[in-house]
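First the structure, then my questions, so here it is.
The other protein chains are all here in position, but one chain of the complex has been omitted.
Let's look at subunit A:
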Amino acid sequence: MEIDDHKLDLVDLYQRYNTDPKRGLSYSEAQKAFNRDGPNALSSSKTKPEWIKFCRHMFGYFEFLLWIGAILCFITHGFEVVTYHEDASSDNLWLGIALIVIVIVTGSFSYFQDAKCSRIVDSFKSMVPPQALIIRDGELTNIRTEELVVGDIVTIKFGDRVPADIRILESHGFKVDNSFLTGESEPQSRSPEFTNDNVLETKNLAFFSTFATDGFPATVTICLTLTAKRLAKKNCLVKNLEAVETLGSTSIICADKIGTLTQNRMTVAHMWFDNQIVEADTSEYQQNATYNGTIPGWLALTRCAILCNRADFKQDPENLAQPVLQRQCYGDESEAALLKCVELSIGNVINFREINRKVCEIPFNSTNKYQVSIHEVYTDNNSEVDSRPYLLVMKGAPEHILERCSSIYIDGTDVEINDYWRNAFNQAYMKLGSLGERVLGFCDLRLSSDDHPKGYQFNEEQVNFPLDNLRFLGLMSMIDPLRVAVPEAIAKCRSAGIKVIMVTGDHPITAKPISRAAGIISQDTETVEDIAERAGVSLEEVNPRDAKACVIHGNDLKAMSPAEIDALLENHPEIVFARTSPQQKITVVEGCKRQGAIVAMIGDGVNDLPAMKKADIGIAMGITGSDMNREVADMVLLDDNFASIVTGVEQGRLIFDNLKKSIAYMLTSNIPKMTPFLMYFLMGIPLALGTSTILFIDLLTIISAISLVYEEAETDIMKKPPRNPKHDRLVNKRLILMTHGPIGFIQAAAGLFTYFSIMAENGFLPSRLFGLRKSWESKYVNDLQDSYNREWTYEQRKQLEFTCQSAFFIAIVICQWAVLIICKTRRNSILEQGMKNRILNGVLIFEIILVAIVSYMPCLGTALNIYPVKFRWWLPALFSAFLILIYDEVRKHLIRQHPGGWLERQTYF
């Protein structure tokens, strides 16, 4: 398809798509285009057909081996038929059929599980529908990207995802990440100019972004998907399945402050007027007020806050219908906080501003550090209006405001400012500042009618009005409050051995109190500054090692060498990085990774993006986070609830623990499976376990191992430190030793005892069995003598052998039953853990029923060479199963009694 949209003139382009750059498409036209073209989404044609997926499960590596085995069986059977005609034995035929049945059963099982998993993963994608901000019918509206149609005018800001293939009409410093299309890792700049015939090269086109996902082996997928599903219920969306496990081994969480730990919503917290600090009342109905709402000092302060304020509520009815605190505002966030505060306490702010019309204004800038406006005051008293029609209101950095004042308004009278008042001011200012609050000072002045009569032309350029000798009114301080669940979640992370580090762009003075409130710096630990203040010594005299906590300024961080950063991270369990740039956030994450930690970075802003990418796992906020954050993150907290992370960590650890348990379980059957072969080759004892029974054991083992994935967490899961991924691997020495050693041997003993007993009861005492292999296996020995001088033909002793093998098989299955129960826990007693895993319980029952069916249904048994075994042959195995339970309970008990002891170091996997 030829694309020439990038070559056309803009006017031609508008005509072609019947659109307008200012008004966009009309709704009816958009609807028409939508009906014509369908949704703006990738058609699903590139997904693989189901039958190919099915075949992939049927012909995987392991399955392929089984197929080859089955085919070989059939070929052998074919030869036998050709050679012996109807005399051919059907053993190979049966084995072949059994192999095929196993492949088909396991293949279908994993296919259906996989299909289920991918359905779940797909459903995750629709949980964060990408949105696009477009102009339709002259209005800015948010729609889902699927609803975009050709001709829509789209607006894109920093961090957004390009919602469709677009032609750029206007742009400022626009860069796109084209890496998935062209492989260019650097962001490419884009602008309205047409620069190249090539669609990909030209600067005036940007393309729809996509991302790809990858696959895992079926068992792991089941495990991860189950957890992802569980987490999704808790509004914790896992985009990258692997992330769940990574989160489980996370040892350091780096959290951005604004929007992550706090609500990103400035709220007025305190006020200082009439020489007292009062708590601001931000409740909806003002029921928490600690001050009288009619005192003049407060009224003057609020009047100033109303007038000297450029913030305004967004004027759409939906927004205005919301509670005041949740309304969206235009303007600076601290002004919005003031607006909400006064709207709550006084009300009708907009109306009040209209009455007291603004006549002149100097907006805030960083050199002045104040904002001033002059209003024509409305009063009922004509004489006063005539004398003083104008009111100047000013707010800004408190110290700058105080400098400009000569009097202070106390208890309804103007008092001259002297050292006493300056001191009082300073104390209040320091106190509010130490709470981590942003403090603003307010002052006003009635302009005299002599100098400024009614109709006076104020000019902000020439400043033809006084800005000194004003009247100080008071202070108002604002804070971005902590999210509700944060302190609790951080405490939980702490007890789980996870270090929480705050990395924020805020000033240290703001960051420190918040981190104390959040528990990132706990109540009884001190920073170097705290120690110095307490001891009354200078900072240099304090040994930095005495301080467990520290607050590092971004500038200091910049000057540090990697070794210094390492030492810093090692020596201080509680760290806050303040005033950090995106680059320094990366430095922090890198430093943590150098420590061998698995680092999770939680953030909501574009400035956190590089650090999120650098970290082992990036977590984004679903509501406050930008599109780009959600795009890059491995995990999204849909409800912005920090506590979900704790759940995530728990689930991640659970996955690891459960996989470990699964593997331990699978390995325990190795020794009992191997012993018969060893005894066959080394001691010449007739084979105690056949190949078909081994296959059958493996099948049961896999099913049971999967059921362990559904196991609940042990009680200590969030009380132990995170695992060290370099050292504490899924399969380790202790796990192998434990599963192959004690537990394996008990099982083998149970099987062998059963085997020897059946042999002995049928005439072959153990002494007779040693070295018997050659004559036992020979088809030409038709008169093998047993311990009772009986003579056995080949067929007869094979029948005995298969009976023994069936008993051995049943013994292992029964022991595995007990092993499955002990594998439910690694440290806890099984009594504490309980039998709440329904799937596991089902598997236990299923196994017994299946074994009973296989051994007592004549036709099924012949296929697998399994013969009926009397119930009393189950008893030795039941005894062993009991022994296994006792042994492991005792072991776990000792491990619990002596944490970190010798037994734990040798056997705790």
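List of remarks:
Keep in mind that, in the parts below, a residue touches a chain if its C-beta (ideal position, glycine included) is under 8 Å from a C-beta of that chain, and two chains touch if they have at least 3 such contacts; residues count from 1.
Simple rule for what comes next: contacts and distances are computed from a predicted model.
Between the listed names "alanine transaminase", "superoxide dismutase", "AP complex subunit sigma" or "Sodium/potassium-transporting ATPase subunit beta-2", the UniProt record for the complex's undisplayed chain reads "Sodium/potassium-transporting ATPase subunit beta-2". The chain omitted from view is touched by exactly one of A:31, A:782 or A:897, namely A:782.
The chain not shown here is touched by just one of A:106, A:251 or A:334, and that residue is A:251. Annotation: of A:12, A:546, A:639 or A:761, A:761 touches the absent chain (contact as defined above). Touch with the chain that is not drawn comes from one residue among A:275, A:595, A:670 or A:691, which is A:595.
Of the residues in subunit A, those that touch the hidden partner chain are 84, 86-87, 89, 251, 497, 594-597, 720-724, 726-728, 741-742, 745-746, 749, 752-753, 756-758, 760-763, 765-766, 774-775, 778-783, 785-796, 799-800, 803, 876, 902, 905-906, 908.
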